[in-house]
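A single protein chain has been omitted; all remaining protein chains appear in their positions.
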Amino acid sequence: MQVTQNRPIGALAALAAIALGATACGGGDISKAEQSNASASSAAAANNKCGTINMAVNPWVSYEASAYVVGEIAKSKLGCTVNYKELKEDVSWQGFGTGEVDVVIEDWGHPDLEKKFMKDKGGDGSAEDGGPNGNKGIIHWYVPPWLAAAHPDILDYQNLNKYAADFKTSESGGQGQFLGSDPSYVQFDEAIIKNLDLNFKVVFSGGEAASLEAFKKAEANKEWLIGYFWEPQYLFADVPLKAVKLPPYTDGCQDDPAKVACDYPDTVLEKIFSTKWAAKTDDAGVAFVKKFQWSNEDQNTVAKYIAVDKMDPAAAAKKWIDANPDKVKAWLG
Amino acid sequence: MTTPADSSALQVRGLWKIFGPKAERLIGTPDAALSRAELQRKSGHVIGVRDVSFDVAPGEVFVVMGLSGSGKSTLVRLLTRLIEPTAGTVVLDGQELTAMDDAALRQVRRDKISMVFQHFGLLPHRKVIDNVAFGLEIRGDNKTNRRARAQNMINLVGLSGYEQNFPDQLSGGMQQRVGLARALAGDPAVLMFDEPFSALDPLIRRDMQKEVIRLHDEVGKTMVFITHDLDEALKLGDRILIMRDGEIVQIGQPDEIIGAPADDYVRDFVADVNKAHVLTLRWVMRPPSSDLEGVGAPTLNQSTIVRTAARTVLAHQGVVRVVDDAGSFVGVVDDEDILRVVVAEQDHE
């Protein structure tokens, strides 16, 4: 029985081996492409070769836009190998040490992670600051535009308790509901609420999409909603959310997560590199990623391609790259 | 019974099996003398076999008979240590099984004893021939030898042509023939049968009984045969051991069991038996009133079965003379004696 069963497999394995062997000497179009690839990469090696880029893709659309634009340029213009890795922020940082991640293209500031992984902050030195990526990150508490128009005084945190009852939902247990977002984002809302004596309870939406959906729905149906949101985000083009004023950010007011009672700072979004990867001075890919910077508008354009037009991120990036040759050229020059 | 112990094929002395923790401590204590139910109530131990001793002569068919729960199946397993005895000895061909280590025991099982099981115990994933050769394979015979041997056995049990079938393609009777062939294949000194035919329907059972008799005539093996069917016991057994509650009630030849039941239990048991088929003249004859009684009448051996004798006796007016093996005149029977057995039979029916 063994024999009868194994015979077809064995025969096939032998034939497969022959067929695969044939690829070495075959004359198909793939072999030609392979040869030209091989010679191209050896030619590239002569002047400026590009190795592999392990690109972390963190879970929000604008990040995806930046990651894919960088990745697709590196692939198509420099011949790099780009591996996209869909990871949350923290996991990405841990990947620097193991060589699984080379680039985080949009970092919103993680003092704790910097302390752990950056040499100058006392960490193990597996990560280094790659400089600003050109985007400005803004985090606030937001309400839908209709609400700001109907109750202008709601835009000051001191008046929030007055409206707490209107924000009540089945989830908030008698208090007003505050919509938090993806657990992996930088959020201090529970502490802020507690320390400002606000009669609210944080309910987490779970992710970017859920928050987005909630704000869209709130605007469309004139529902009461207050929550954590951020720019750059393509939603603002359709629904210009209004920020609620909190006590202004001062240096160090968010150092102790339990005692936060201030607004989020505007963040210059940074690139973070794996130290080992960034040290490859003769790598064209490294040089390009170090140089890359773009605006919130550009990012929103690509993000919209992805999220609203439902384009594949790589295709969305390509569309933008084709439309903006001069910007691309400047990064590569 | 008169066989000297050292020449017997199988010798069993003082065999006990008590189920339950630390059962060996009970042997020899007064508790061991308690009835099954009492002991169970007292300590939770269950007596499977109690103090059983017997001998089986070479070539003999020794039947162990009892109702379910009598301990007969346990007994047969004790004989090969498929169940470990609590106490007692089993000697096979002069070797004490109960004293052997695992390896020696395994060797005995491979070479000297085979067993035929109630539910056949055939391996469903093996063809008939491979089932028959199974034991040979286990003891390491080479492939050509065991194939040839297995083929012989298959021919012997009348299954030629079915070698390449799988067990579930055969009828129950045929499956048990495979079991028989497997047991015979290793050319064992002793064959053990554990109620081999009780799962078969009556007609097939009769065929198989005939088959066993035929095989016994052909190969002459010593056989220990377990059954709950008295007719089967009487038909096959040279001697019969009757068990109840783990104890021996009676050991004897078939006509002894019927003719002289040891107690009411056995008497009850044999009440429905077709006595004419079993009893010999020895059990129905009466002593002659004088040496000359029935002179000139036909003479029959005392071991003639009543049914066989009936025609002669009934055809003859008056008594018929009965002689023993040596030819000396031991008794007479007349129509009355024969009819008592035969008519009693019909009353029952």
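We just call them A and B in the order they show up, numbering each chain from 1.
Quick note on the criterion: contacts are C-beta pairs under 8 Å (C-beta built on N, C-alpha and C of every residue); 3 or more make two chains touch, one makes a residue touch a chain.
Everything below uses one rule, namely that contacts and distances are computed from a predicted model.
Hidden from the displayed complex is a chain whose UniProt protein name, among "Phenylacetic acid degradation protein", "HEAT repeat domain-containing protein", "Binding-protein-dependent transport systems inner membrane component" or "Spermidine/putrescine ABC transporter", is "Binding-protein-dependent transport systems inner membrane component". Contact with the omitted chain, checked across A:67, A:147 or A:214, is made by A:214. Of the options B:80, B:175 or B:302, the residue whose C-beta touches the omitted chain is B:80. Interface residues of chain A facing the missing partner chain: 1, 4-5, 8-9, 11-12, 15-16, 18-20, 22-23, 26-31, 33-34, 37-38, 41, 59-61, 81, 85-91, 93-95, 97-98, 100, 112-113, 116, 124, 169-171, 173, 179, 182-184, 187-191, 194, 202-210, 212-214, 217, 257-258, 306-307, 310, 312. Panel shows chain B; residues 19-21, 40-41, 43-46, 48, 69, 71, 73-74, 77, 80, 82, 105-111, 113-115, 117-121, 123-127, 134-135, 137-139, 164, 166, 186, 192 of it touch the chain omitted from the view.
Operating definition for what follows: only the chains that are shown with their structure count from here on.
Between the CA-based centres of chain A and chain B the separation comes to 85 Å, rounded to the whole angstrom.
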